[in-house]
Structures are given as C-alpha cells and as structure tokens.
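Here the complex is missing one protein chain, while the rest keep their positions.
Chain naming follows the written order as A, B, C, D and E, and within any one chain the residues start at number 1.
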Amino acid sequence: MTEIFALAGQNLLSPIILSFALGLAAALARSDLSVPEAAAKALSIYLLFAIGFKGGVAVAAHGVDLTLALSLLAGFVLSALLPLVAFGLLRAMTGLSALDAAAIAAHYGSISIVTFVAASSVLDSGGIGYEGYMVAVAAAMEAPAILSALWLISRSGGSDGARRMDRDLWREILLNGSIVLLVGAFAIGWATGEDGLAEISSFIVSPFKGVLCLFLLDMGLVAGRGLRQSAGLLQMRVLAFGILMPLVGCVFGLAAGMLLGLSTGGVALLMVLSASASYIAVPAAMRVALPEANPALSLTLSLGVTFPFNLTLGIPLYVAMARAATGG
Amino acid sequence: MTEIFALAGQNLLSPIILSFALGLAAALARSDLSVPEAAAKALSIYLLFAIGFKGGVAVAAHGVDLTLALSLLAGFVLSALLPLVAFGLLRAMTGLSALDAAAIAAHYGSISIVTFVAASSVLDSGGIGYEGYMVAVAAAMEAPAILSALWLISRSGGSDGARRMDRDLWREILLNGSIVLLVGAFAIGWATGEDGLAEISSFIVSPFKGVLCLFLLDMGLVAGRGLRQSAGLLQMRVLAFGILMPLVGCVFGLAAGMLLGLSTGGVALLMVLSASASYIAVPAAMRVALPEANPALSLTLSLGVTFPFNLTLGIPLYVAMARAATGG
Amino acid sequence: MTEIFALAGQNLLSPIILSFALGLAAALARSDLSVPEAAAKALSIYLLFAIGFKGGVAVAAHGVDLTLALSLLAGFVLSALLPLVAFGLLRAMTGLSALDAAAIAAHYGSISIVTFVAASSVLDSGGIGYEGYMVAVAAAMEAPAILSALWLISRSGGSDGARRMDRDLWREILLNGSIVLLVGAFAIGWATGEDGLAEISSFIVSPFKGVLCLFLLDMGLVAGRGLRQSAGLLQMRVLAFGILMPLVGCVFGLAAGMLLGLSTGGVALLMVLSASASYIAVPAAMRVALPEANPALSLTLSLGVTFPFNLTLGIPLYVAMARAATGG
Amino acid sequence: MQTHSAKRVEITIEAVMQSRLTDALKQAGVSGYTVLPVLGGSGRSGDWTRAGEIGRASGMVQVVCILRPERLSVVLERAFAVVEKHIGLVTVSDCDVIRAERF
Amino acid sequence: MQTHSAKRVEITIEAVMQSRLTDALKQAGVSGYTVLPVLGGSGRSGDWTRAGEIGRASGMVQVVCILRPERLSVVLERAFAVVEKHIGLVTVSDCDVIRAERF
Partner (left out) sequence: MQTHSAKRVEITIEAVMQSRLTDALKQAGVSGYTVLPVLGGSGRSGDWTRAGEIGRASGMVQVVCILRPERLSVVLERAFAVVEKHIGLVTVSDCDVIRAERF
C-alpha cells in the first residue's frame, strides 16, 4: 500500500503528469491556451512512430516466441470481451440507452496508446522490464472492440449491425491511420533492428519524454474543454463508471497476463491496456457506425475521466498489483 | 565602447540573429517563403514551455528569497509605469491620437519573451550569470501595462475605460495562453527540479537554440511583411520612438535592477525586459479593448523596429551598461 | 555489380526508405493516415535549413576554390540542358503534347533536394567524402530548367514564351521559398562556420535522420495518393520515361563531374542531381506559366515514379558508377 | 460578362463522412466540389472546436458544390441519404457562374 | 426534396472577438453556427495574412449562421452590437435548407 502511494506520489510529480494537469487547469479556467490541430497531430504521429519503432527493435533484439503469438491472441480476446463487460455494467449502473452504452463500451474495449506509453515510462524509471512486443498487443487491441459493440447493437435489436458495417467501414477500422502507423513503424523497427535505432535514436529516443509532455499538455486542454462543455451531461453514475471500469478491466488484464506468464512489466502493461479507453480510432468509427450515439458522452468519459484516473492513480496501482501477483 | 562593439559584432554573427535577418530580407524581397501558422505557434509553445521550465528549475536549485518577491514587484511596477512614459513621449514627439498612443504605450510597458531569451543566450555564451527567476519577472510584466493603457484612455476622456474593461477581458488578459504556459511551465520546473529537467533536457535544452533560429526566421518574415505593408504608415517620428523608447526603458530597468541588488546578468535582463515591447499578449488585448486604434501601427513598431533594434544593438548595449554599473 | 546489389540491399533496409515505403503502401491501401499540411511544410523547412546550413559550414571549413565556381556553372548548364534532352525523349517516346512534354521536361532539369539528402546520407554511411558546396550546386540547378522549358514552348510555337514570363514570375522563380531558405541557410552556415554549427548541431545534426524518416513517410503518402488518383492517366510509355530519364540524366552528371575533377562523392551527387526531378519549385512555376499542362502528369511522374526509383535503385547505382569512374 | 444561373449547395458534415458524401455526389453526377475546413461550431449537440484534436471524430468540413439547377433534386436526394442520420446541415442558394460549359 | 427558406448570415470578424460574437448569437437564440478559418484578406485597414503569425491579434474568422427569416432582425441587432466598433463584415443572403425542424 505504501508502495502504491510512493509510486503514485513520484508519478504525480513527473513533468509528464504535471503537463497534463497544466492543460486541464488552463482549459477549466477558460484560458485561450491551445495547441494548433496540425501540431497536435504531428505530435501524435511522432509518438506513434517512436513507440512502434522501439517496440519493433525490442522484438528484433529478443526474438519471436510462442508467447508473442499468444499475447496477441489474448489482446484480441480482451478487446472483444471487455465491451460486453462494460455494456453490462453501463446498463446495470446507468440509465443510458443501448446505443450510447454500446458506443461507450467500444471505447473501453479498445486502448489508449498514451496511457500505455506513460506506463512504459513509469516502468522504465522503476527499472521494471517488460516484453517489447507489448506494443504489438496494443495495436491488436485497437479494433476488435468496435466489432463487439456493433454486435451488441444488432443483438439488442433496434437496427441491424450488419447494415452499419459496410465495406468502407471495415477498411477504415483496419487501416485507421494510427493503427497503420503504429504497426508500420513496428515493422520498420523489427526489420532494421538495433542498427536502425542507432541511426535515429537521437530523434525517437532522447527527446521522447519532452515531446510527451507537450502532447499531454494538449490532451489536458482537450480533456478540460470536454469536461467544461459537457459538465451538465454526465450524471454521477456515468462518472462512476469511468472510474470503476478501469478497475474491472485491469483484473481481466491481470488474469490474462498471469496465464500467459508475462514478466512483471508485461503484466502491468496488459492491465493498463485493459484498463484504458480509446479516444482516437474508436470515436471515429462510432461516428460512422453509430451516429445516433452522443459522441460528447463517450469522449468526455474516456478522455476526461478514465484517462486522468489511469495516468495518476491507475498506473501505480496496476504496477503494484502486477508486482504483487508476479512477485517481481 | 569597444566591448559593446565586440559583443555586438559577435552577436550579429550568431545563427540566431542571422536567421532573423534572413526572414526579414526574404519578406522585404517579397519571397513566398513562409512558416505555416500552426508551425509558428508550435514553435512558440515549445519556447515558452522550455523557458518557463528552465526558469523554474533554476529557482528550485537556488531557493526563494526576498529579492525574488521584490523583483516580481519591481517588474509589476515597471510594466505599469513604462506606458505612462511611452505615452508622454509619443504625445510629445508625434502627432498620434491619444488612442493610438495609448495602444502603443501598452506594448512598450509589456515585454517580448523572445528578446528575453536572446539576451539570456548572449549572457550564457558570455558566461555571465543571472537569477533564474527572471523568467517569472518577465511573466509578471506581461499584463500590467494593459491596465495602465486603459487608465490613460479613460483619463484622457473620449470614452470610459471601465466599460472597455469587461470581465471577459480581465480573464483574457490574465489567462492569456502565453502567460499561462510560461507560468505553468515555471511551476512544473520548480516542482520537479533538476530531476525533472534531467528527464526532458534533451528536448528542452539541447535543441533549444536551433529551434530559436527557426522561430526567429519566422519573426523576421512577419516583421518584414509588416514593414513592407505599412511602409507608408510610419512617419519618421514614430520610427524614432521605436528606437528611443527602448533606450529610455532600459534606464528604468537599470535603476530597478541596481536598487534590487541583482547580479550583472539579472540587471541586464531587467533592462532588456524594460526595453522590449510585446507582440503577442498586448496586441490581442488592444484589439478587444481599443478596437479603434490602428493595429498595424503598434505591431510594426514593436516587431519591425524595436525588436530588431534590441536583438542586434540593444542587447549588447544593455549588457555592457549592466557590467559597467555592477562592475561585473 | 554485387557491390551495387549489396549497397542497394543495405539502402533498402534503412529506416528512411522503409518509411517512404510505409507511406506509399498506406496511401495505396487507402488508409486515412496523413500528415497535416502545416507539419509537412514545417518538416521541409527544417530539412532545407539543416541541409543548407551544413553545406555552408563545410564550405567555411574547406574554403572556396575555382572548382566551386565551375561546379555552380556546370549545375546551371546541366539544369538548362537536361530539359532539352527530356523534351526530345518525351516527344520521341510518347504521344504527349508539346505543352505537357515541356512541363515535364522542366521538372527533370531541376532537382529533388530530398533525393540529394538521401544520397548524402548513403555516402556518409559508406564513408565516401564529397564537396560540401554541392548543396549550392543543388540550389543553382533549381531554376534554369524552368527557363529552358518556356523557351521550348515559345519555339514550338503555340504561344509566346515571353508573354508567359512576366516580372512576377521571374521573382517567384528566383525568390521561391525553398531556394531562398536553402541559399540563406547556406550563407548563414558559411558565415558562422563550425562555431555556429556547434551551437545548433543538436538540432540540425543529431535528429536529422529521424526527421527525414517522417518526411519520407509523408512523401510516400503523397506519392501513393498521386499514383492512385492518376492510375488511368499514365500510359506505359510515360512511365518508362520516368525510369529512363534518370538513367540518361545521370550520365550527363557523371560526365560533368569527371570534367570538373570532383571527388567520388561529389560525382555521385552531381549524378543524383541530374537524375532527380523537382516536385516543389518547378510544379508551382509551371502552374503559373503553363496552366494548360496537366499538373497530375508531371507530379505523379516525378514523385511517384522517378523519386522512388532514385531512392531505392538509382542512388546505389549512381554511387557505384561514380566509384568505378573515379576509382574511389 | 455572360453568366448563367446555377445552384450552390453547401453541406456541413462530420469529417468522417466526407468521403462517403463526395462519393455520393460523384454518383449523382456533379462536375466537381470544393471542401473547406471548419474550425468549430455549435449546434444541438453542443460546442466544438478543432483546436488540439488529434482524432477525426470531432471535426466537420464544408463541401460546396455548384451545379446546374436541373441537377439539384437528384444531388440533394443522394446527399441527404448520406447526411440523414448524421450531424449536419444542407443549404441551397442561387448563384450565377461564368464558364457554364464547365458544369 | 422538401426545402424551407432560411437566411444565411456570414460574419467576418477578428479572431479575438469570436467568443463574444458567438455568445451574442446564442443569446439571440440561434440554433447553431459554424466557424470557418480565414487565411488572409484586405480592406481599409490594409492587407493581412495568417502565415507565420503566433498571436491572435491579426487574424479573422468567418462565422456562418443559418436561421429562420423571422429571427433575422434580432440576430443582426445582437451581432452588430459586437461587430460595431470592430473591423468586420456582415452579409445576409437567402437560402433553402432541408430539415427545417432543426432551426
């Protein structure tokens, strides 16, 4: 317990978290501080490229084994399964419509790559190792949740999921820019290995944390703006879901990680992935497939509630749980 | 005297100044070279974050003392006072209306953070130390000048300053994006200290000067475009004010710095702050509060005349004066 | 021969080339991955500034001699001459109109600075030296090709080239943003020399290759989109020209380089410049001067065919040829 | 200068639906369209702005299409089928164009 | 396709005044508005362009508001009160909308 608080305290005082807090505070105070859209997108391209590349290099260094394949499979299953859990919770806890519940559920099955990165950097600082291919698992968890959500909708009647799922949507989901970039950079890192990394490490390794600060400043601004604009929208019960769901999700991640026999860091990262919620790929897919669902609801919940919870308290908690469970 | 020229010569040959000159020349020659708005804003976000953070770390390292509080107070007073001086000079020297004079005066009471940074880097190269909290003084000097200018207007009749000063404007002035970012990054740097800096120094320290070059290239382009477009607008007397005012302002800064007992570098920086003129926070506030004033006039004067003057000749001069006065 | 393949293989596995391939594949697969326009322009500003600056520093280090002046002259002549060759080939090989042929010819007389940079970095990895001033030669080769193309049009009747060549166009060609930035940064590098470089090398040297990766990712996206959209447009013969012309061009570069007595790397770079085709300065000038020419045709050919050819197979081939010819 | 009457259809739609809309317009036989960026806005579903956004979920674009009056109804049908369930706005106004042969 | 007449109000105004204008529009009871970025322009106060600008002082935005004809006069009054002392342009034109229930 003290360990969690120590880790949480140390985590809370990192420039990364404080940058997020600064953005959040600025937006809530209605400052006009803002990061241009093009700059925010450029930062996210940099981060995805760097994260993917480094993951690929790690795999090149340590080789492929059965656990990698099983981990990918586990990620896929978790991403497909968690929306069902989230949907059940939402229907039981809140008065949301099936449509809104399904849309939110899709977000929680999928993942937040920035939460993943923040967790990796906590592990790095703590000297806790993890499997390099976890990045690939993250990529594998991006999309399946979307399919589960559409299946939920088609089952709960109302309108047929198949119609919502045209060919264009398939392509958009699978070839979503952020997935393509993450997987592509992973492949490049894998192909070029340590030599490739040496060529560009002063671009993708050394300045990485600093760039992450600016990115989180922006995320804080966007989250704060969202919270301010949909303050009236979020009932207490929906807010509570935004904290409860990651705690539920992380248990699934823990179980899967232990079953796979991952390292301490690997288990922690799988927990983080399960506990985090998407705010890039899924929202776009939901706008196409479930236009009747309220986008402000799911985005505010995932970016304004769950994301800061994970960033501040969640990650230290998951790391502590993983250490306890694996004895690492 | 020779020292000033040596410093000025060395200063003029730095990549930073030459980048500004390149931008200026390109714009005056009507080249289509331009930096996208989003990129320019991203550069300024980077610079403000880095400057604030490093200032905060310096304070964390050297501790807080009474001089810090007094310096902040001095900055506040200087910023509030200098517009009165500028207004008097303008009314005496030029035929500008009270409105235009007040708008320009507000610019000269406030500060230019890039001039501040350029001066810090000259001090760094020259091995001249300065108080880390001078960044906080810079932040404190951003806004008071605006209030003075509005007071001048309300006094000189015409229209009432109170009406111009609605609640929204207060918030906009105090929570202006650049102030929030500078102060916020300062606070983060202070809170995380040397450890925080170590995490992100390969982002905010090593590439800093290079980024500054690109930023000044852009400033040169904007200044050159402004000069070209308002060539007809600026009478000789107004131009002369753009050179005279920094020379007057720096004396106030010198006096305040000596009274406070700042280090040589600290005195020089306070002179630079007093001598420099705003082109971000103040212009926006003036557009809201004094829409009848001609924006081209004040912007061209501050960015097209005073900024290059300070950058090239002013800074070496102020540093030499500070050294002579402090014997440093 | 084996050497070419070894070099080509090694070249193909560099993060730079693979990033281009990723962009190309993503665009062809119709992923929505895209780099914001402002970010792409910012990347190109960074690259031009860094390339120019480093070239200038190299000249400052090694001094100016007659070969520099002769090389500039040779670049000028090559750029003016190659469009005539390209025009002849196009008219002989394809059924394109004189207008379209002239527009394309202008692209091939001019140069692609990114191809130049990619080649420099291959030379650097291979430890093959080259003249620092080759950057200046690159700049000198940007514009003359445009004049040749307009002369071709006026000669082949139809409409008079003189009318197309108004004063504004002259200024636009000569003060084109990318030329001004490249030449300006070259001058700054020259003026500030090694000292200037030391100040900003952690910005323009260390992260350079990483930035180049992101830039080539974007180039791949743009090229892929172009290829997809004008798939129907390009007849086989026009495509063939896109591969043949660099092979012809490089021979001119080789001859000129040997005549000038350049180093092995210098000859290779002059071949690369002769073999590469413009996709920034020339397309814009052609839109103004030859609006009737189809822009999709020339852009797709230069960026979608010749650029990837040079990047992957061309550069290793030219380097091998230069080594064979100079015995280096 | 000779001008010809035409219709100006302006569709404000979520960015994610852009390609579906433009495909529909092409199928309806329009000769072209122009896409304008949108910075932000407000409506029944609340306020929004593009500032700092990285996803494509919360932005809109404006698609402007100039067409011959006789094409209007088929284009509106097709466009509406795409917009129908989505946040968005369709307006039509009269205008004159030069170079009518282009439409 | 059934359409309904409406008014299209287009206000070009300094970026710093955007929130004041849209607050006024909301108070005037509009159902929504759309904000378009502006790259540059020219007028009595000279030429300007956004390129390379970092401050918000020298840029404009365009706010487009579609409304029922009967709302026009109150909206114009309110909007004009904001624009009055500022650089800016207000134009009104006729248009047809589909889905009138939204306005």
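Here is the rule we go by: contacts are C-beta pairs under 8 Å (C-beta built on N, C-alpha and C of every residue); 3 or more make two chains touch, one makes a residue touch a chain.
Every value quoted in this text rests on a predicted model; they were computed, and no experiment measured them.
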Quiz item: For the unseen chain, which displayed partners does it touch in the full complex?
Solution: C, D, E
Quiz item: Taking the entire complex into account, which one of C:A8, C:L24 or C:A40 touches the absent chain?
Solution: C:A40
Quiz prompt | Residues in chain C touching the chain absent from view | solution = 34-37, 40-41, 43-44, 168, 172, 218, 221-222, 225, 229-230, 279-281, 283-284, 286-288, 291-292, 294-296, 299
Self-check item: Residues of chain D in contact with the chain not shown
Solution: 1, 3, 6, 8, 22, 26, 31-37, 61, 66, 93-99, 102
Exercise. Against the chain that's been left off, what residues of chain E make contact? List them.
Key: 10, 12, 36-44, 49, 60, 62, 73, 76-77, 80, 89-94
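As a working rule, only the chains that are shown with their structure count from here on.
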Practice problem: Starting at chain C, figure out the least number of steps needed to reach chain D through touching chains. | Solution: 2
Practice problem: Return the residues of chain A touching two or more other chains; collapse runs of consecutive numbers into ranges. | Solution: 32, 34-39, 41-42, 172, 202, 206-207
Practice problem: Scan chain E for residues touching two or more other chains and write them down. | Solution: 56
Self-check item: Complete list of chain pairs which touch one another
Solution: A-B, A-C, A-D, B-C, B-E, D-E
